[in-house]
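Let me give you the structure first, and then I'll get to my questions.
A single protein chain has been removed from this complex, and every other one stays in its place.
Now for subunit A:
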Amino acid sequence: MEVNRFKAKITPYLFIGPAVILLLIFSFLPILVSLAISFTDMNLSGLANWSQINFIGFDNFITLFKDEVFLKSMRNTFFYVIIGVPAAVISSFVIALLLKFVSDWMSSAFRVVYYLPSVTNIVAIAVVWGFLYNQEYGLFNYLLSLFEINAIPWLEDPLIAKLSLILLTVWKSNGVSMLIFLAALQSIPKMYYEAADIDGANRWQKLCRITLPSMRFATFFVTVTTVIGWLQFFEEPFVMTEGGPLNGTNSMALFIYQEGFQYSEFGYGAAASFILFIIIILATVVQFILRKSDEN
């Protein structure tokens, strides 16, 4: 009897144990390690010999805000958020809205087409788009030349390169947001529209008075996750431009990677990652506050 009771007691821990232990090691412990080393000068020699690691207080954080590359990557990240978030949210919303208008089989077929880029490998996509964006041999500039438009330096000019990366990312990430918007659109009761028809509302009024307000939560959810995603923008600039030209496309996440794994400045990189973490938390909290005040 005792043995059975003991067995029943430990069973749940056997089920959750492996996953929880792995999560503690690879999600929680790293946060503590990261916090600790961000106040040190840990680098490659510190990795080999712990006695080489010195506590340096807030020096890393002070240096970061004087580091031109870091400040530039921060400005670039804000640029990505300011241009990329509206572009991504609006385009996926419009696609979902258009899909709502067409017949069922067309809707499901186009849903697959628009979702496809989301499941593909980012490296392969970056390689393909690198070819499309190529200034001399790329398809895009060839198509433009048919309309007598001069070749565009898609990835060679800092500003245009940022916009090119945004275009690629919107193309790749539209799918998930589109599905969320579609699910929200389908959950709006038909009778709202029928009632509006009886009152003689036109289509624009129905969109503004029924559709948009009913999609508030979906829009909020998509916006919050999209902002977080753009703040962590990493793989696209990493594979396509390596942050160039002249750090013109460098992002905060890429900066952290470079400090950590190209220059082995672990302490400095960890400090930068905390600044990014704080920005993400602030951006999310602000959006929740805005939503609250919007509801009241």
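Observations, loosely collected:
Going forward, contacts are C-beta pairs under 8 Å (C-beta built on N, C-alpha and C of every residue); 3 or more make two chains touch, one makes a residue touch a chain; residues count from 1.
One rule holds for everything that comes next: contacts and distances are computed from a predicted model.
Hidden from the displayed complex is a chain whose UniProt protein name, among "Acyl carrier protein", "Probable glycine dehydrogenase (decarboxylating) subunit 2", "Sodium symporter small subunit domain-containing protein" or "L-arabinose transport system permease protein AraQ", is "L-arabinose transport system permease protein AraQ".
Between the chain not shown and the residues A:I62, A:I90, A:L159 or A:A183, the one that touches is A:A183. Contact with the omitted chain, checked across A:N49, A:N121 or A:N150, is made by A:N121. Contacts to the hidden chain, counted on subunit A, fall at residues 7, 9, 11-16, 18-20, 22-34, 37, 47, 95, 98-102, 106, 108, 110-117, 119-125, 127-132, 134, 136-137, 139, 142, 171, 179-180, 183-184, 187, 193, 203, 206, 211, 217-218, 221, 228, 231-232, 234-235, 239, 252-253, 256-257, 260-261, 266, 269-270, 273-274, 276-277, 280.
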